[in-house]
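The complex appears here without one of its protein chains, the remainder shown in place.
Just so it is clear, A, B and C label the chains in written order, and each chain counts residues from 1 on its own.
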C-alpha cells in the first residue's frame, strides 16, 4: 500500500535503486502450475536493456534476473516469486556532481521535499532502471495471458515530428526502435543522431494493443479496466498522457459517429478501444501514451541547489535521446500486469456466470 | 477491493443503481474535527445535478443528500461518514424497451458478459448517476484541502470544434457551461441547440487545476500522484483520455524545451503539470481529459439483442447532448479525492521530514 | 482501509453510530445470481436483536433492514449491496450524564484520546449495535456458503462458571441462550436473574463450527484461514481471546498426541480445528472465543471525567448481564465473512488446480 506494489490479486512489489546493490521484485498471486524459467524473463529484459542498440544509452547492465522462490522443478507453486537483478555497472562517480543540485525535469527536487533524504546516484529509486523489474514481472503475466489466447504488443508510433503511418505488428520486433512502419525507421534514426550531436532529446508516442481479451474483464465503478490501465501506464517514468481508443479525438466526434454499432457478425468499429463502461468488450484493447523528452541532456540549464541557490546544470553520463524506445517493453509489461489482475478478479467473483449472448468478437 | 472503493486512507465506497431505491456512499478515513453539514455537500451536488440548465438533460432529481453517520454536533468524528440520496424520479417505464437490447456505446453488452444479469433500467450501476456520490464525497475532500490552502477547479475547455481560447478561472462558475472563456459560450450554446435538433451528441475536453499543493505529495513508484489522478479521471463515465501538464504535446518537444528550469525565484515554466517523478512539485497540478459524445442519441443505430439477433436501436429518454458539461464537478471531485488521499499518505510516512530546501513555488 | 472494512474479495464496510440516524453497510464483491431478499437478512438480524428474550437488554429496536442496491428482480447483480437500518428507538436522553465522564471498561476514554471528539450517546460507533450490520452482511455470506454445502453454527458453551457439557448443534437454536446443552440452560437462566438483581454482569464462552469447508482454503503466510478468523472474531465487541482447535490446551500436549494422524478413511482426530498451515484440511473448522462481562453495570465504580478529575460512575440504561448470548449470531456472521472471502480467493488463484489426492474428510 505504501506505493511500491501494483495489482490486487496478481501483486507486484518492486524495490531497489539505480545504483544500489540490486533491484528486486516479489510477484504474489501467480497461479500454480505455470512452467517458468529465468530464460522466460530474460528474453523480455533483454529487449528493454540499455546498451541494446546504438539508439539507447551506452550504459551496459547485464540485467541477469534470478528467480529466488515460488518456482519448483520448473513450475510455479502458487507461493510468491522473488526476483533479483544484481547491479553490476554502477559507476557512482558519474553522479557525484549532482549530489546537492537538483536536475530540472527530474524527481530530485520533489524527492528532497518528500523524504528530506535521497539516494542521488543515478536518480536512485526514481530512475527508469526500476522498470526492469516491471518487465520481469510482466513476462510472467504475459505468459499466463498467452495461455488464455491473449497477446500484448506495443510499438513506437511517433518520435518528435516523425509519425509511423501505420503499425505493422509483425514488423515491430524486427527493428531496434520497435517501430511498426518500416518507412519511419530511417528518419527516426537520423533524428536520434542529430539529437546526440546536439546533446538534446525528444518525446515519443507509443501504442499498445491487447488482442484476445474476452468480454467481461474490468471492475466498475473505480477499478475499470481502462482506469487501471491509465494508472499503470501513467506510472511509467516520463509518461504524461494516456488515452484509450480514439482518445482526445473523441472531443470533436459526434455520438452517431463514435458509438461502436454492433451486428451479430461483430462490432462495426472500435472507437472505444475495446472497453465499454470500464469492462472489456472483446475487441482489441488499444491505448496510446505520450513520453516526455528526457531531461538528462548535455545542454546547460538553470536550477537550484539543496539550499536554494541558483546553479547551472549539465547532465553528463549515458542517456537516451528518446526514452520512448526503451519504454516499449515496459508498456507491454504494465499492460500485461493490468490484464492478468483483472483476469483473476473476474475469475473470483464471476467464475460461474452464464449468458446466452454470444461473444460477437469471435 | 472488488472495485467500488477509491482511495487508500481517505476511502470512498459508492453503491446504488440509476433506478434503484437510492444511491449511497461511505467515506472512511476523514479526520475528526472537520465542520460538516449536508449543505456543504448539497452545494456541490447542485452544480452537477441534471435539470440544472437548459443544456443538460431535463430529468430532474432532487438529489438531496443525507449524512447518516460520522458527524456529531456539526463536526466529523473520525468514524465513517454514510451518505444517502433517495432516487425520487425514476420513470422506469422509459427503459422497458431496452431490456433485452444492448445500446451501442453503452455498458449493456459488457455487463451482460461480465455478470450474466443486469439492472437494465437507465444503465443501472453503469449510469453516470453513480457519480453523484463521488461529488458528495469529493465535497468533503475539497473542504479538507481548502483548510490546507488548496483549491481545485475544473472548466470546460472544448466542446466539439469549439475551443475555449483561455480559461479565466473566475469566470467558470458564472455560466451554466462551466466555461472560462466568455466568447466561447455563445457558440457552444448554439452547438447544443443544433445537436438537440439533430438528436445527436458531441465530445468535450475538460481541464482541472489544483493550486496550493505543497511539494512532496505522491507515492512512487506505482501510486504516483499523476498515476492515481489518471486512474481517478479515467474512472469517470465517458472519459477516454487523461493527460498531465503538456500531455500529448510532449511528443514533439525537445528536452531543452520541456524540462522546467528552476531558479530561487521559482520554476521558469510548468510543462510538467506540477508533478515530477510522480510527486507534486509545488506548482499547480494541471490535467486535461477527453469525454466521448454520449451514445444515448435519438438517431437510429444497429445493435444486437440478448440472444445475438440484429436489432435497430433508438435511445429515447432524457439525455445530455454533451456530457462534458455535467462532468465538470465530477472532475473536481475525483481530483479532490486523489489529493486528500495523498495528503494523508504523506502525513503518515513523512510527517517528520525536514529539509533545508525552500519551496520555490511560494 | 481506514478500519471499517472487512475482507478482500467479499468486502463489507459498515457505518453508523448507536444513536445516529441509521446503521448501514456496503457488501462489495458478492457474486451475481444469488437469490436474495430482505427476509433472508431479517431472519439473522432477529436472532441477534435486543429485546429478543428476557435475558438480553430490554431495549427494542425493530432493526428492519432495507436492501438499497445490488439486487434486481430478486437476484444479486454483482454490484455493491447497500444495506440500511434506521435507528428508531434512540432515547438519547439516557446518555446525557456520561457526556463528559468515561465509563470504565468502555471505549470512551480511548476514543477521546484517538479522535479528540466522540458521539457519546450509547457509545456511538463503539456500541455493539454496529454489529447488526455484520449480521446482515454475514447472512449473505452464509447463503453463498450454504450453496457450497458449508454450514456455520455458533453456540454459547459457558456463562460464568456454568459450562455446557457438550454442544448438541440441533438444540442450539431451540433456546433463547443459544446453548447446546439443555441441562445448562436452567442454571444459566438462574445466573442471569441473579446478575440482574445484583446489577452485575458475567463473561461467556462461545464455540463456532463450520462444516463442509473443502480442503485448500486459506492464504499463507499471513492471510491464513485461522489468522483471518482470529482477527474477525477478536474484532467483535468484548472478545478477549480466540482459539482454534484445541487452543490453549495444546500447551501441555505432546506431538505424538496432537498431530492428527491420517488414514485413507479420514483423519483420526481434529486437534487442529480443521486448519493446517493456515489452510483448511476438510475437517470441521472449530474456534472458541471468550467474551468479557459487560462494563455497563449498575454498581458504582471509579473513573475520571474529560478533564482528568475523579468521578463516580453508574451505568444506567438497558444492558445485557451477559453479552455472550447476543454475540452468538455475530460470531456466525464473522465466521461466514472469513470463509466466503477465502472461497473467492481460492477461486481466483487456484481455480484450475488438480490433484490426485482424495479429500479424506468426505
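Rule of thumb we're sticking to: contacts are C-beta pairs under 8 Å (C-beta built on N, C-alpha and C of every residue); 3 or more make two chains touch, one makes a residue touch a chain.
No experiment lies behind these values; they were computed from the predicted model shown.
Trainee: Which is it among C:38, C:64, C:86 or C:112 that touches the chain not included here?
Mentor: Considering all chains, including the one not shown, the answer is C:112.
Trainee: Among C:97, C:173 or C:259, single out the residue that touches the unshown chain.
Mentor: Of all options in C:97, C:173 or C:259, contact with the hidden chain holds for C:259.
Trainee: For a quick check of understanding: of B:3, B:16 or B:29, which residue touches the chain that isn't displayed?
Mentor: Touching the chain that is not displayed is residue B:29.
Trainee: Going by the touch rule given at the top, which residues of chain C touch the chain that is not shown?
Mentor: Spelled out for chain C, the touching residues are 1-6, 8, 14, 102, 104-107, 109-116, 125-126, 130, 158-161, 200-205, 214-224, 226-235, 237, 240-264, 268, 271-273, 275-282, 290-297, 299, 301-304, 306-310, 345-346, 349-350, 353-360.
Trainee: Could I get the residues of chain A that touch the absent chain, sorted low to high?
Mentor: Residues in contact with the chain left out: 1-5, 7-11, 13-17, 20-24, 26, 28-29, 32-33, 66, 68-70, 72, 75, 77-82, 84, 114-119, 124-125.
Trainee: Considering the whole complex rather than only what is displayed, give the residues of chain B touching the chain that is not shown.
Mentor: Spelled out for chain B, the touching residues are 1, 9, 29-33, 78-79, 220, 344-345, 347-353.
Operating definition for what follows: only the chains that are shown with their structure count from here on.
Trainee: Which chain is most remote from chain B in terms of Cα centres?
Mentor: C
Trainee: Centre to centre, by mean C-alpha position, how many angstrom separate chain A and chain C?
Mentor: The answer is 45 Å.
Trainee: List, in ascending order, every residue of chain B touching at least 2 other chains.
Mentor: Where chain B meets two or more other chains at a single residue, that happens at 1-5, 8, 14, 114-116, 125.
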